[in-house]
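Here the complex is missing a single protein chain, while all its other protein chains stay put.
Here the chain labels run A, B and C in written order, and each chain numbers its own residues starting at 1.
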Amino acid sequence: MTQQATVVLGVIGADVHAVGNQILAHALEEAAIKVVNIGVMASQKEFIEAALETGADAIWVSSLYGHGEMDCRGLRDKAVEAGIGDVMMYIGGNLVIGKQEWSKVEDLFLKMGFNRAYPPGTMPEEAISDLKEDLALRGV
Amino acid sequence: MTQQATVVLGVIGADVHAVGNQILAHALEEAAIKVVNIGVMASQKEFIEAALETGADAIWVSSLYGHGEMDCRGLRDKAVEAGIGDVMMYIGGNLVIGKQEWSKVEDLFLKMGFNRAYPPGTMPEEAISDLKEDLALRGV
Amino acid sequence: MKEVINQRIAEKDFLAAREEVLKGWPTGEDVDLKEAFKYHQAMDEKKRMVPVITQADRQGKTLIQPRAGVALPEEHISLLQFLLEEGEADLLPTTIDSYTRQNQYREAENGIKESREMGRSMLNGFPAVNHGVGICRGVIEAIPAPVQVRHGTPDARLLAEITLAGGFTDFEGGGLSYNLPYAKRVDPADTISHWQYVDRLIGYYQEQGININREPFGPLTGTLVPPSISHSVGILEALLAAEQGVKYLSLGYGQNGNLIQDVAALQTLRDLSKRYLAEAGHADVQVTTVFHQWMGGFPQDEAKAYAVISWGSAAAALGRATKVIVKTPHEAMGIPTREANAAGLKTTKQIVNMLQDQGIEQTKRLDIEKEMISKEVDQILARVLEIGDGDWARGAVRAFEAGILDIPFAPSRYNSGKIMPARDNHGAVRFLNTGKLPFGKEVQAFHEKKLDERAQFEERDVSFQMVIDDIYAIGKGMLIGRPRD
Partner (left out) sequence: MKEVINQRIAEKDFLAAREEVLKGWPTGEDVDLKEAFKYHQAMDEKKRMVPVITQADRQGKTLIQPRAGVALPEEHISLLQFLLEEGEADLLPTTIDSYTRQNQYREAENGIKESREMGRSMLNGFPAVNHGVGICRGVIEAIPAPVQVRHGTPDARLLAEITLAGGFTDFEGGGLSYNLPYAKRVDPADTISHWQYVDRLIGYYQEQGININREPFGPLTGTLVPPSISHSVGILEALLAAEQGVKYLSLGYGQNGNLIQDVAALQTLRDLSKRYLAEAGHADVQVTTVFHQWMGGFPQDEAKAYAVISWGSAAAALGRATKVIVKTPHEAMGIPTREANAAGLKTTKQIVNMLQDQGIEQTKRLDIEKEMISKEVDQILARVLEIGDGDWARGAVRAFEAGILDIPFAPSRYNSGKIMPARDNHGAVRFLNTGKLPFGKEVQAFHEKKLDERAQFEERDVSFQMVIDDIYAIGKGMLIGRPRD
């Protein structure tokens, strides 16, 4: 990476799971990535606005509580509308309700416009290294 | 039952599981059935001889240790040879190696010539009531 | 926002507020208190929480209760029936979905529709407000055991109106415990006031001789919460509830994993809350205890999850909790299938049964733990009362503002977030940072010593890395987050 990357981090919807969010923020900072943490209970609008304002390279969405499917629909469209349609979007957590086959869940979220999706139990390091790769490809 | 029924009880093969055998003996006695307990490590021959000698109405075979399939083959034939081909034969315990679908295991043993087979965890009372029924049908 | 004080809501204020509250969603119209009283009076004792837990508590038995809730009534009923029969649950829950918790009844309505369309629950719980009184009663009538409302709702006034009229006999939550861990921008003064309403409503039932049980949510954020923090919150909510006329309280605590600390926590929770209630003139309030199996991150592996469930059950039984709230082998993955839920219950039942006649001795280490928890709670609550100028409600609000009360990892902006917990060398949860908690020197020194011991053993400094390691530890098969080799 040539310049410092910026990531907007938050937990979407009516979701209050705060622990993973705090750890992700810490891990990103440790990896010398600038973190704009909008915290829990963040709306789609808040994600997009924060990304616009800070010129973020990526948006990291967490959804733990099971309503991720309903909460995330249309997020990519909103980004397009806001003129940041190509922002990198990752999602992770317990994305759907119940224990479901991961490949199907991943599909669902990739189709929704996320660039990458992570199953429960993902360690931050894994996604950070993916991010660095993805951004390097884009020359960030 | 008009007369006291007699049951030959034992654990077949190289099987030493003794606890269930002792409880079965006790339960049969409590139910006013005469028990001829040949104990653990009983050979096919011992079962047949005991049944012949005591004019038993039924043979109760236990097999716990997993070699039941190999140990029981031919028991019915031996009974036929000995002239007691119609003796009632029950089997119970952990009849095969590993957790297998019960209906298949039951089939296997019924085909081998047992009149009834019981899955792990059978309470003695259940089989005793079956026995009383079966013997009543035969007028014992 | 007017200041809250710990004082019983006047009847006319209460009735005026009710009118407003019931307008919150069309189903509010169906609430008729007089009719609800009659409904409750006619209910079978076996379906009522108070007699069932009171008896268990007297016999020293630990009852088991799952979490469970799905969007559609038929499915919800069949789920609860399954957990009762196949899972051998003693008490049942109705877990409310996250939209309802945020009073987003429109989203909940969508969720119900989508669930019908998709043929699977698209909500993470049962939207009781949208369903209304009649459907709630359908649940109660179908289930031959007490059913409790479990949620996480900062403003649960309408939910309480509907579910109590709907025949539920136990209601979880509180103005602090359902705010700080469950909300981001909600003022504790508001939630305390909203929960005074809920408690008053229950007091109102109580005055008709209808015993409703109330349970503050003990585990808070579920993640390395030191006992004195959750105890202080629980006792505060107990005091506020009692003031509104609540007579039956179950106070909760989330397992930390060190047996001595967990048993000490259960014993002190009972003793301290009774003492504070008595001092406030509520000696007649019954206190029972609730133990939550480990509420933080779970192992992904189901066999390991069973171990965590079992160890929680063991601590609950040895600590003589009145009931234990059960996790499932799916915990780390998602809302459990009914089978997984029943499995967690059966594991718990087996342990509780095997341990119920064993008990635990009152040892020196147990005494020390109890003494420390009591001191910490006393120091916190003394300051709360002081800063509240003698009023528990005012004190609670100001205490959070000042960091005198502080919940680790809580998402709320009204929480200081200055304290930091970490495990000591035996796995008990201590304070790595006490923030603004009003602890004396002895308490401070105790925690420092405990963490130094661990640091020395691990040959590293006491630091935030320990906290991170501890957050992951149980999920990764350990109790203490030792440095990886």
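Operating definition for what follows: contacts are C-beta pairs under 8 Å (C-beta built on N, C-alpha and C of every residue); 3 or more make two chains touch, one makes a residue touch a chain.
All values reported here derive from a predicted model rather than from experimental measurement.
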**Message:** So there's a chain missing from this view; which of the remaining chains does it actually touch?
**Reply:** B, C
**Prompt:** Taking the entire complex into account, which one of C:120, C:137, C:275 or C:346 touches the absent chain?
**Reply:** C:346
**Asked** Of the residues B:31, B:52, B:82 or B:96, which one touches the chain left out of the display?
**Response** B:96
**Request:** Can you list, in ascending order, the chain C residues touching the missing chain?
**Result:** 257-260, 299, 301-304, 306-311, 313-314, 342-351, 353-355, 357-359, 361, 363-365, 425-427, 474, 477-480
**Complete:** Contacts from chain B to the absent chain lie at residues 13-16, 18-19, 22-23, 26, 39-41, 65-67, 69-70, 94, 96-100, 120-121
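Methods note: only the chains that are shown with their structure count from here on.
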**Complete:** Rounded to the nearest Å, the gap between Cα centres of chain B and chain C is 54
**Prompt:** What is the distance, in whole Å, between the centres of chain A and chain B, each centre taken as the mean of its C-alpha atoms?
**Reply:** 65
